[in-house]
Structures are given as structure tokens and as C-alpha cells.
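Every protein chain of the complex appears in place save one, which is left out.
Labels for the chains are A, B and C, by order of writing; each one numbers its residues from 1.
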Amino acid sequence: MSRLFKHNRKRAAFTMIEIMVGATILAVIGGMVAHWFVMQRQYQSRILAISDAQQNIRQASWNMIQELRTARNLIYPRLNADKSIRSDTKTIFKNFAGDIVCYFHDAATGQIRRCLVPNGPGVPVVDKKPIGSGIDKVAFTAHDVGNRLIGIYLESSGTVGLESVYLLNE
Amino acid sequence: MLTELRQPEAPRKGVAMVMVIGLVAIMMPIIFMLSRIGGSQTQLAVKYHENLVAETVAFSGSNAGLSRLQGNIRGYQDLPDETSGEDKFSLNLRPTGAGFFGQTMYFLLTRARIKTHNYIMMAEAEQFKPEPAPPVLVISRDYWNTVEPYEISLMADVLSMQNYRGMELLRLEETRTFERKSTEQQYKIEMSGKKSSLPAPLQTDWDAMVTALVSEKLSE
Amino acid sequence: MKAQFDEFTRRATALLNEPGILEKRPAWQIVKAGAISLAPVAENAVTQLEPEIALIFLLASTFTGSKRDSLLKSLFGAAMNRLPSDNFIRLMSKFSQAELKDNLLPFVYESGPRGSIACFVAARLKVTLATEAFQYFLSARAWSPTDLMNLSLLVKPEEASALCSHLEKFVPANDSKVLRDNINEFRYAVQNHLAHEPMLPELADGETSPPPSAPARAGETMRPPQPAPVTAKPLAPISQSTPSVSAPIQTNRAEAAGKPNLSQKIPETLPTEVPAEKSEGPGRPNQSQPQSQAQAKPKSESLDVALHIPESIRRLLLPVGLTMLFLTLGIIYSTWYFSDPEVMTSTTPATAGRAPSQWVDAVSQRPVTARYLAADKDFRMGELFLTRDKFAEALKLFEDALAAEPAHLQALVRSGYCRMQLGDNKKAAEIFRRALSADAGLSSVNLYLGRIHLAANDNAAAEKHFRAEFKLSADLTSGMELANFLNRAGKQNEAMELIAELQEKHPGKMLVLAPTGSENKTERGGDQP
Partner (left out) sequence: MIRRGLSLTEIIIALAIAVMVMVPVTSMFSTSGQQVQKSRNFSFAAGLARRISQHLMAMPFENIVEVPLPGLALHDSPDDVFFNPIVNFSASQSGVKKITASDMPALHDFLVQNDFKYALSVSNVSFGAGDEIKSISILITWKEAGRNMIYRTHVYVSSV
């Protein structure tokens, strides 16, 4: 009886060759899975970066579009003397209420900030919160003689946003 | 026949078992992790996309509505749904009365609905009647938006928005009066005086700005 | 004579080396014919042949009865002296179960290597025994665990439990401890189906003959692997064993003859048999199984088809291949799963400069065709005419649009509106109904239909459409239109309720019912100054 028991316990285990073959196949599969996983992680972080960049751009451009659309007059930038377009990292315009609003890009922090200059007595105030952040490059471009069309180029981590705003009011 | 004599495939079974155990050990945690990360990421991304589409559609609708007013498209005010398919936006132009110059004043309401996302934009516009016929001046006084799916036709909401805008109109009157009442010299001194308190990036070109402002100053 | 047998040996060897099922091999007919022609003179010569050739001779010849039995028995007996080759066992399987039982099983009674080998071969040939036969086998000699396992394979699966209970009754009657142990171990093995495949008997080194090829050894891989002994013997020349064949046959015959009376003799014979097992002892520690792996390679005369790939690799091919297959399938499936069904003929290269015929609308995710876009252009122009109340021109453009793309619903609704404005209410109503059947959620269409029905004094239909419109858009315009209609239709109470409800929602407006008989003038669809 005891002889048989011992004999059968041995048979229940895996042999070296089985484990080796199984392990080899698993290693191949595991390698593929691991490679895929690493790729996915890289891809994922890229996607997250794109997603962040996109949201940064969207937030910044919408904040600016909302105010610019109802603005009255573009003061800076304006077309060059030879009528060529003109870009800058800041823009200045009169808003709906007639006050002077400046948007400017701070390259060091990647923020676009808004400064309200009262069109009358009073001190300029820079908004506490930036109207855009995570922005690498900004170009406000004057496109027309009438100073009513402003192009906005935003770049964040390789993602680009292109907008233009026509100032409806005069 | 002869093949009967071949012995059962014991190592094959062993290999399969090792593989199954290994696969389960490798795959289960990965699947678990992926379903957790991937699931929430996907949900967020989908939600964001829907929101983005709703907002964009509403904004384009609002633009289209305003341009419609500018194009003197009057007399036929129930504007069409602009997109084909089930996801669409609707425009509604509500005249709110006549202005001092006989211009017609409107609320332009744009509603976009993408699945559960509701986006309503409201713009206030004045349309000056073509005198004699074609030139149509449209002034968009403001526009603002909401993601709340509430009934935009509720007057109470519209009024509160109007009140808020009223403050801006008062301020406009103030700034215009200031420009008109100041001489060019006074205006220039006032504006130039702000240079020192401006943030650095604005200071560099400020003098040129003041020149432009002074040249475009309103006068009585 | 000798030349004829030599010729037969040559043919039979050729037959052995051919692939396929024995009886279907090209050489089979020739060998068979040869065997039949040699039969009358072969009786003695057969025993001089190599065992495999002799087996083929017997298979091919028409020998019957006792002559065939005695030849078989002597052949088997000689072969069981050492582990027979795989080929030999395969050839043995060509004989009927009855022939095997009669001529092979008597050797199982023998103690010593021949018994063990016979038991192993019987198990491999799947020979089965009647329930009552086992007690004789068990009592006949001492049994090693391997032999017991092999013996348990001779049990018919359906008779396993019957055999166990039978042996249980048999045990108490025995006073030999060794026999009791044997029976108990055997019962245990049978009851729990411990044996799955035949196990190689444990033999002394000298008794190891060329072992079965790798598959035959597969069952043994569960044993701890040991390096192949350096003494591993190459193919044992089979012919060497043949001269000694005749002698053991005699003793086998005697034993086989005595078999029916064995039951009585068992207790007596047992003690004498036990030392035999002991004598086996020295051979046992040198386990011969591991050699099999080292020796598996030279074995190339397998009767199986396509054995050019080593068996071990061939066996691995299946799981590895299947795994690869499923990985590939997984990739294909995932590609299919995430490919959009709306993917159309968008293979036009980016720079081809030709417009695709179809796009996917980024907002609605529906297909937009070039045809639809062309129709849409007409539609928009029609809209512009509509702003100046130029209904006839507008209608023409809307119909142009519909001609280009009948599915342009907006154009359909507008064409109905133009017809309504031009006084063609009948056609307008038909168009509106068509539009509603295409999309019941279209706004304004019910309102227009309500007005058309009202103009035709069909109050019931008008009410239905006004209500439908109010339900769809729930706005002030449709509400007022419905309220005014109800008022005129004599449902003043309901009209007042509706007005009150609307007034509550729109406190900034003064809502009053239009005096009965006059037209309601709300902003929607009305004429703005």
C-alpha cells in the first residue's frame, strides 16, 4: 500500500520538462504582454499629455473668445505699415464696457493672464486666476485693416489650437 | 489500429496546465488593472468628447444665428435644425422689443443636445432695420451660456442675466463719458500714469498703446 | 529453400520499413503470397526467422489451429525474454484478443522478468481478463508494484468494482501475508484507477532490449529524471535471442496446461515463488527507464506515418501552434472589434485630390454623402429666398434639393411650407405627413398640419396636431396656439388652464387669449416687421 502511495504522489507533480516547456511558452507570452503593457503605458501617458494640452487650449481660447467676441475695438496688435499681418504674444482691446483689457503670455509659467486697465481713473488689475495655463506658445495676430479680426494661435505640448475672433461691436 | 498503442499525452497535459496556471496568474491582475484604469479613462474621455461636441455645436449655432441676423434674415424666425441626424441643435430667436432707434432686439437661443449633454447659449442682439433696404447692422450685445438643462424660456433666468449685463452697460456709459469729457492731454496723462502699475510684459509697448487710444478717443 | 526464406526475410523487412497501415502497404500482397507459398514447408523454419519476420509470416500465412497456436506461443515466449521492440508489440496487436489471451497470458504466470514483460505487453495490447482470472494470477507468483499496476490495466473498467468485492472475499481465505499484500495493493490500484498506462517492468540491465520509442515512454516521465546510464545498451541483436527460444516454450506449455488446477495449488506454490522475486532485487536499483530517452532516437522503424519530426517536438507543436493561432486570432478579433462599421470606401489617398463620396459627420456620427451636400446647397439658397417671402422661387430650389437627395428632410419640410404659403394645402399636408413618417420628432410640422386642418374645419385633426406640437416643443408659441385653438373650439376651461400654466412659466409676458375668430399672432412662423 505504502509503496503505491509514494509512487502516485510522484506522478501528481509536474516534470521538469513540462515546467520548462510551459515556462518557455509563458515567457514568450509574458514577454509579449509585458511589451504591450509598457507600450500601452507610454501611449497612455502620451494620450494624457494630449488630453491635458487639448483641455488647456480649449479653456484658454474659450475664455478669450467669450470676451473678445463682444469686444469693441482692437488696439494691439495692428497690421504692419506694409499691410502685412502682425503677431505678438499679447493683445490689448476695449471690451464691451469700454475698459481696456490686456491678455499677455508669461512664457516662464506657461500662463496667459488678463489685466484690466480702467478706461478712466483707477489702477490696472491683473486677474488672480490665469485665463489660460500650460500654454507653450501664443500668437495674437492682427488680420484686417478694420482692427476687428484677431487670430489666436495656441500651442501646448505639441497640440495646436487655431482660432479667430471677429469683434462684433464697435 | 496501430495508433491505439500510442500512449496518452501526459506531458501535453502538463504543459497545458502550466500554461493555464501561468496565464491565469499573469492575465488576471492585468485584466483587473486595465479594466480599472481603462474603464474610468474611457468614460472620462467619452464624457469630455460629448461635452465638447455639445458646446461646439451650440457655439456654431449661435454664430450661425447671429450671422443670420446680420444677413437680414427676418420674417422667418423659426430657424431650422442645422445638422442632419438625431444629434442637432435648435435655434430660437425671440424678439424682445424695439430699441431707441427703432432697432429690433432679440434673444438668440441656441440649444445643443448630445446624449445627456445639454448646452444652451443665449445671445442678445440688436438688429437695425435696413434703411433704405440692404445694409443691416447687427450688434451683439453679449452672449453667455449654460450647461444646465433648464428651461431657457423661463423669463426669470433671462431677467437675471439681463440685470448682470445692465451693470456692464452702466459701466460703458461711464467710460464713454470719461473719454468725451477729457481733453486729449488729460486722457493721455491718465492712461500713461498707469504704466508703472502694469505687469512687465505690457509696459514695453504701453506708450504706443496710449497713442493709439488717444487718437481714437471719443469726443463731444 | 534457404534462398526462399532469405527472399521472404528481405521482402518482410522492406514491408516493415514502409509507412502506413500494414495491410495497405504495397509490399503486403507480395509478402502474403510468399508466406502462403512457403507455408507447407515452413513449420520448423519459422522459428529460425527473426521474431518480427516470423510474426509477419504468421500474420500473412494461412496457418490455423494448434499449429498456429504453438508457433505463436513459441514466438511470444522467446520475445518475452527481453523487452520486445515497439514494432514487435505493434505486430502482436494484429492478432485477435483470443489468440493473445491463449498464447501470451500464460507467460504472465511466470515469475521473473518474463512474467513482468508479458504483463506489460498484455497491458499495452489492452488485453482484458475475466474477473475470476485475477485471483489465479495474483496467487501464482510474487508481484512487484509495477507488475501490479500493469495487471490492473487488464481489468475491464466496467468490472472494476465487481472484481474488488470478489477479491475482498478472497483475501481472508489466505494466510500468506505476501499474497494478502499483493491482493490489497492490487485492489487499491483497481479501485482508484491508479494505473493510466502500462509501466515498464523493472528489469536487470541485461534484460533490457531496445525500448519502445519516446511516446511509449511518455507515461514514465513522471519518475525523477536520471541521467542515462553509460551502460545503456544499443539495439540488442534480436537474432541472438532466437536460438534459445525452444527451451522455454516447453516449460511455458507445461505451466499453461496446469493452469486450470492452479487454484488449489496457489498457497503451496507461493513460498517457492517469493525468493524468485528477491533474486530480481539486485537488478532493480539500476532503474533502466531513463535510458529510454537516450535511446529513443535510434528508433526509426516506427510504423506511424510522417515520423520524420522527432515526436517530442511534434507534440510541442500543437500547444505552441495553438497559442500562436489564438494570439493571432485575438489580434484579428480586436482589429475587427474596433473597426467602425461605418468605415466606407475611404481608401483614397490623402493627396489624390479626389473628394471621397462619403464622410462621417463628426457631430452626429452619421454618413454624409456628396449628394447630400449638393442638395444642401440648393436647400440653403431656398432658405434665402424664403427670408424675402419669395415662396415660388424657394419651392423650386427645395424641390431641386429633393431631386438630388430625397432624404433631405429639411428640404421636404420647407417645400411643404412653401406649398402651404402658396395655397396648396392639400399637397402641403401630404408632404408634412411624409416628413413626419420619416421623423416623428420634427418640430413645426405638426403646427403647420394643425393650421391646415383648422383651415379645412377639421377640428379633431387640428387639435391632435396642435397637441402633438405642444408635446414636442413645450414652448410658448405652440402653447399659445393650442390655447387659442381650444378657446375657439369651445373648450374655454382647458384653454384658460393652459394659459395660466404658461403664464406661470413666463412671468415677463402678458398672455391673453386671442379673441375668438381672429388669427393668433405669435412670433413663431408669423411675419416679423
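The rule is simple: a contact is a pair of C-beta atoms (placed from the backbone, for glycine too) under 8 Å apart; a residue touches a chain by one contact, two chains touch by 3 or more.
Since the model is a prediction, treat every value here as computed from it, not as a measurement.
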| item | value |
| --- | --- |
| Visible chains that the absent chain touches, using the contact criterion stated earlier | A, B, C |
| Sole contact to the chain not displayed, among A:101, A:131 or A:165 | A:165 |
| Which residue of C:86, C:383 or C:463 touches the chain not shown here | C:383 |
| Touch residues of chain C, complete complex, unshown partner | 157-158, 193, 196, 318-319, 322-323, 326-327, 329-330, 333-334, 337-340, 342-344, 346, 350, 353-356, 358-363, 368, 370, 373, 376-378, 380-381, 383-385, 387-388, 390 |
| Those residues of chain A which, in the complete complex, touch the missing chain | 40, 43-44, 47, 50-51, 54, 57-58, 61, 65, 80-82, 84-88, 139, 141, 143-144, 146, 148-149, 151, 153, 155, 158-166 |
| Contact set of chain B toward the excluded chain (per top definition) | 9, 12-13, 16-17, 19-20, 23, 27, 30-31, 34-35, 37-39, 41-42, 44-46, 48-49, 52-53, 56, 59-60, 63-64, 67-68, 70-73, 82-83, 130, 133-137 |
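Going forward, only the chains that are shown with their structure count from here on.
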| item | value |
| --- | --- |
| Remotest chain, chain B as reference, centres from CA atoms | C |
| Chain centre separation in whole Å, for chain C relative to chain A (CA means) | 50 |
| Multi-chain contact sites of chain C, meaning residues that touch two or more partners | 221-222, 316, 319, 323 |
| Per-residue multi-chain contacts in chain B, two or more chains | 11, 15-16, 19 |
| Residues of chain A defined as touching chain B within the complex | 14-15, 17-19, 21-23, 25-26, 29-30, 33, 37, 44, 51, 55, 58, 66, 69-70, 73, 75-76, 78, 89-90, 92, 96-100, 102, 104-106, 113, 115, 117-121, 123-124, 126, 168-169 |
| Footprint of chain A on chain B - complex, ascending | 11, 14-19, 22-23, 26-27, 30, 37, 41, 45, 48, 52, 66, 138-144, 168-169, 171-172, 174-176, 178-179, 190-191, 194, 197-199, 201-202, 205, 208-209, 212-213, 216 |
